[in-house]
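What you see is the complex with one protein chain gone and the rest in place.
Per-chain residue numbering starts at 1, and chain names A, B and C are given in the order in which the chains are listed.
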């Protein structure tokens, strides 16, 4: 049994992680840490767990009793936490925030199994990818690796309200959001950083560099990712389209083959011949991909559940890899479908 | 032209009132008062007004320039405001809060035109009914007047999220409320007060008293209103059912006649032969009613838009009466229908 | 391994059953029968199964290869099917339609585990309860058994659109149903039959009979169930309130005790001290109950997922009982929660 501690356990990802791990056959949740809710039953906050657990939140951090901890903090807090705490070296860390996703002065592996499966297996520390970042990368990886990203890429991605977290705000107010539609962080969403990083790592030398416009602006040499995030009036899920312009036409079945080959070992990421829709993946850890070709343009559609493959599910997938468990353990979830 | 001032103009009802009055052919909005938003364009807060008005919120109260003011404060603040301000006697007041709905030490008329049309016409001060209270009363008035409320009445009423106001909260968070359902204030909703008051005023001497269980509890002599409010996962509208038990059976068409007669002069309240649904009235000032009979039981369905007939629309209807304008002026609104 | 055949496998309940059974550790789906879809991949119709199964629908009925079949037909077809087919006696049957729920000229056991657990274990044929019927009965059973149903009961129940099945219609059209609300089958819903049957079986001799008003009308001796079904603008779930009038007051904690005791052996049905909301159970096989007391009135709230505890989940629960598997096997499902 893998012994697990959860930090920041009272938030949305914390709750989803508990919901997943309670049914994971090889996991024991040793502690669910939350300062503000210490002493309260977990099912008081994550109310869909009524009848499934009597566990209570704790303010304790019994490091010696766990094999791995998940950081479900808000962005920026993971780094501070690590600086301020002496975490024993035997304790593996999976961080769901964005603090360690970019290569830097740390030893975290970027936890996208479709790219880093082997490296994750031997990692002590894993930085779990962002939700948009996961969906967009899965849509682009096969083309990036094949050196086919040679022009600016148009990315449109719609996310559910759970992506905005637990704290109520004007744009997650039901009266505002229901039956509404809008964009935010136009061309400036922070997930661009990690997407650029992966695409650049993967590209062959012949292909142009992907510019991280957040750092460099739009005038550097290379190609840009023109990323438009939208607020959808649904709770769970991300649906993306990516439009790629090739230097020359490519047959549709050849494009499809690229995707099928790239993902042949992926257990949750599937290429579909037919058009896809978001509810095919909601409440599962799956990612679905579909492509169509028009002249020199490829249109990719990709979709995931933002809280699962886009956060908690992928984190557990990474944990499975880090502990040499079959990758799907505890993650074969029934789609809600409706 | 009726010259209007709006207080508490930055909230939900304030915004809806401005949206209605901007198109009212006999009204000029002289000021829209909001302390917190003073100086800001009205369309910055009520963003659907972009392109329709350049008006700005003000912290001023130019009493001498207006004929009537609408109080769109939160409950409890209207009474305080009146105590603390010297409002010139020529200024009529329409209060949308619950502060003056119950008979007491004040001169406000209860503004339900279906009951008090004549009195409202000559009133200087009107207390606008609550949203649930409007929908429930319209469903019960004909039976109350006929002395047919002789047993406890079962009332179930579902409301949209705008009923909970502008301030974000846990139960108006999109992630929680979307596709969810729940009850609140079971048997204890404050609108029971005004419903009981009207029903008791209307009942013939032969009929039993309706107990205000919030004041007296459940053991007094009389009949009770068993009122269950629900949080619906929609934004606008109230849908109610009222089940009434008669002393003896009554033909369905006789029940229908009671309703048609009672509402023959009502301009916005209609009895329907066919079953009704809520979107027939959303974004209008209409109330629809339908009845069915089973043995000694009558099932009434009633529906309104909570922000219009349940608040702002009825307030403007009252204003029209108070200024001798045709009752429908400015209130013939296109249903959104979808 | 229990070998399973599914008939009517292309409908909503058929799909949900496949989604559940694919992850059931002790089940093998031998065939998924559908005349109209014979030969097509199951995941073409139940598109959320993409990547999880390569199974195809079949028009075959290989009785000798299965231990149990599930009937996912529309109402009325199960009876016809049994008349027209020779089903080997070793094949157990679980019927999800209403054809055999009422005691009659057949050997089907009514499959509500909270009442008939022991009998189901030894049954060859089980009639799975209706969705509304499950939710309402779970709300009333403890009171019925205690002989406390002595006055007419007021039942209000809101259901999701999946309750109306797969075939598109006017009232399941998104443009009509979204943000709408309405009632249907007022006081005449067919589930009244089975609810009355169970309540009458359970009541002590001292308690009055519950009248099946669909058969007898409203003037017989006994008490009635005043049942109002509503169409909710959500996809999954049922939320009910039941108001019971007692002969005399009863302490709230005594009511709570009745419920806790009655359900002490139930693995999916839980009594909650706190108020409940529907998304606590959506996408799970759980039922949650809560009670409040006002004078001589008890208000019960009960909630289930209509496709799981209200249909497929309960059917699998029954299968587990019939094959001596632990009752929860394959049914510990992650709530979607949002």
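Couple of notes before you dig in:
Keep in mind that, in the parts below, a contact is a pair of C-beta atoms (placed from the backbone, for glycine too) under 8 Å apart; a residue touches a chain by one contact, two chains touch by 3 or more.
Nothing here was measured: the structure is a model prediction, and the numbers come from that model.
Annotation: of A:168, A:237 or A:310, A:237 touches the absent chain (contact as defined above). Across C:85, C:173 or C:274, the residue that sits in touch with the chain not pictured is C:173. Only one of the listed residues, A:247, A:261 or A:292, touches the absent chain: A:292. Considering the full assembly, A:228 is the residue among A:61, A:87 or A:228 that touches the omitted chain. Against the chain not displayed here, subunit A makes contact via residues 152, 154, 156, 158, 160, 175-176, 178-184, 186-187, 213, 217-219, 224, 226, 228, 230, 232-237, 239, 241, 243, 245, 275-279, 282, 292, 294-297, 299, 301, 303, 338.
Considering the complete assembly, subunit C touches the hidden chain via residues 12, 160-162, 164, 166, 168-170, 172-175, 177-179, 233-235. For subunit B, the residues touching the absent chain in the complete assembly are 12, 15-16, 19-20, 23, 44, 46-52, 160-162, 178-179, 235-236, 268, 270, 272, 274, 276-277, 279-284, 286, 288, 307, 332-338.
Criterion: only the chains that are shown with their structure count from here on.
Relative to the whole-protein C-alpha centroid, the nearest chain centroid is that of C.
Comparing the CA-atom centres of all chains against that of subunit B, the greatest distance is found for A. Subunit A and subunit B, compared by their mean Cα positions, are separated by 46 Å. Look at where the CA atoms of subunit A average out and do the same for subunit C: the two points lie 36 Å apart.
Our note on geometry: subunit B versus subunit C, Cα centroid distance of 39 Å, whole angstroms. Across the assembly, subunit C contributes 160, 178-179, 235-236, 276-277, 279, 282, 338 as residues in contact with two or more other chains.
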